[in-house]
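With one protein chain removed, the remaining protein chains of the complex are shown where they sit.
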Amino acid sequence: MKNFWKFLLFVLMTIVIIGTFVPPIVQYPKSFFEFPLIPGLEDKARIIFFHVPTAWLTVLAYLLAMFYGIRYLKRKDMYDDIKSVSAAALGFVFCILATVTGSVWAKFTWGSFWHWDPRETSIFILLLIYGAYFALRSALDSEEKRARLSAIYSIIAFLTTPFFIFIMPRLMIGLHPGSLEIDPATGQVRASSNPVIKFEMAANMRVVFFLSLIAFTILFFWFWNLAHRILKLEHVSQKEI
Amino acid sequence: MKKIFYIFYKDFSSELRMRFALNALIMFVVVAVSTILFSLGSESVAPNVYAGMFWVVVFFSAMSGLSRVFVSEEERGTTLILSLIANPVTVFLGKFLFNLVLIFFINSVIALLYMFLFQEFLIQNWNSFLLAYVLGNFGISASSTIIAAIISKANVKGTLYPVLAFPVLLPLILMLIEITKSAMEGNPISDVEAELLVLISYDVVMITASILVFDIIWRD
Partner (left out) sequence: MNEIILRVRELKKNFNRRLVFDKLNFEVKSGERLVITGKNGSGKSTLLKILAGVLTESSGSVEYILNQKKIDRENIYQIIGLVSPYLVLYDEFSAFENLSLFAKIRNLKISDDEINKILTRVGLLERKNDLLRTYSSGMKQRIKYASAILHNPLILLIDEPTSNLDIEGKNFVEDLILNFREDGFVIIATNESQDFKYGNRIINLDEYKNNKNK
């Protein structure tokens, strides 16, 4: 039973990989195993099964890092800091993956690697915050100070997130699904007509999408569990003075 | 309240004697503004580019001077005596006040230089610009002070400061640029109501949060 999760992960990942690459994209899907054609996107629509989960894990990892950071401040247990930094390290990796998958895809769909739409800006800021978090940690040589100050920094940086989620999309032109745009004729805000923005998933795509989210989340927790256990072992093995 | 003022007063008198921050700041502003001047030459750029350049210079001068409040205490080893004569909230607010005065001063210098040197830097709606200017200074001072407290405990203080401060200050700077643009175009203040509200909430959130966490940073 101990390996049930790993088995489940294997099955889910297999389904997600097959579900991503195998179903043909046709104009009028007749069977459950065909995806509908979206003009302007075609095969490029498949990225969503990988891109969105990495972005989701970037955010989840940050929340975990902050949660365990706050717990460290409360309990002063070095193991909380180890959990926090492991989550942040994985978050950093997934943040890079989300940025790279997104910008490669943007190159082929929107013509260039980077556009500064609200989501792109947000992930870039998150990348900077992760970078700053690790820069701060490496500049502190006492374990306790490192744990304490990086936890504080993660809280302060987190305070700016409402801005990126709620305010910035009003200020900048969005290219991601769900964004609004300004109607050039009337000056009114309206739902955008861009193919990516009004992108809606067919039922069968949605199944693959949510399975992928679940699979990546399990994968993340597996990695995280391994990472903080390894760091704990290192920590314990050095603890002899 | 008095205690906070006297922390400020201590830093202010020592600044008058030692010029920890002010010289660096003034030199920085002069260098930054002349660089812009030289690179523009006789070309004229769109007015709203100046709005961006104005706040960029403000951001970097904040980064070059505002960390001194804690770094100089830490470097000279006076953190201990300061924590023996005042409680953490008083210390934070005193330092915040000092940075606030400093940033008000330096921003006024930058604004005056801009108005003299760049004819296109013309504010049409002073109300919205001044509101943004005041609220912006509060926000910059709050974030800069708390980040300064964090980096004063680290080994490489100078380079770390902008790295940590940039993501935290970015929302503020973006708002300030928007409002300044609108003020330069002469739009009514109601156009930037939302932005001003964001500035107010930023200031309130940052000052409150800083007071809450400062104690943890301050005590070794």
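Every chain is named by a letter (A and B) in the order it is written, and numbering of its residues begins at 1.
Heads up, the rule we're going with is that a contact is a pair of C-beta atoms (placed from the backbone, for glycine too) under 8 Å apart; a residue touches a chain by one contact, two chains touch by 3 or more.
Computed from a prediction, not measured in an experiment: that's the story for all the values here.
Asks: Please output the residues of chain B touching the missing chain, sorted low to high.
Replies: Counting only chain B, the missing chain is touched by 2-3, 6-7, 9-10, 13-14, 17-18, 76-78, 80-81, 83-90, 215, 219-220.
Asks: Considering the whole complex rather than only what is displayed, give the residues of chain A touching the chain that is not shown.
Replies: 76, 142-144, 238-241
In the analysis below, only the chains that are shown with their structure count from here on.
Asks: Would you mind pulling out the distance in Å between where the CA atoms of chain A average out and where those of chain B do?
Replies: Computed from C-alpha means, the inter-chain centre distance equals 32 Å.
Asks: Inside the complex, what are the residues of chain B that reach chain A?
Replies: 143, 146-147, 150-151, 153-156, 160, 163-164, 166-168, 170-171, 174, 178, 194, 198, 202, 205-206, 209-210, 213, 216-217, 220
Asks: Using the touch rule from the top, collect the residues of chain A that touch chain B in their complex.
Replies: 73, 125, 128-129, 131-132, 135-136, 139-141, 145, 148-149, 152-153, 155-157, 159-160, 163-164, 167-168, 170-171
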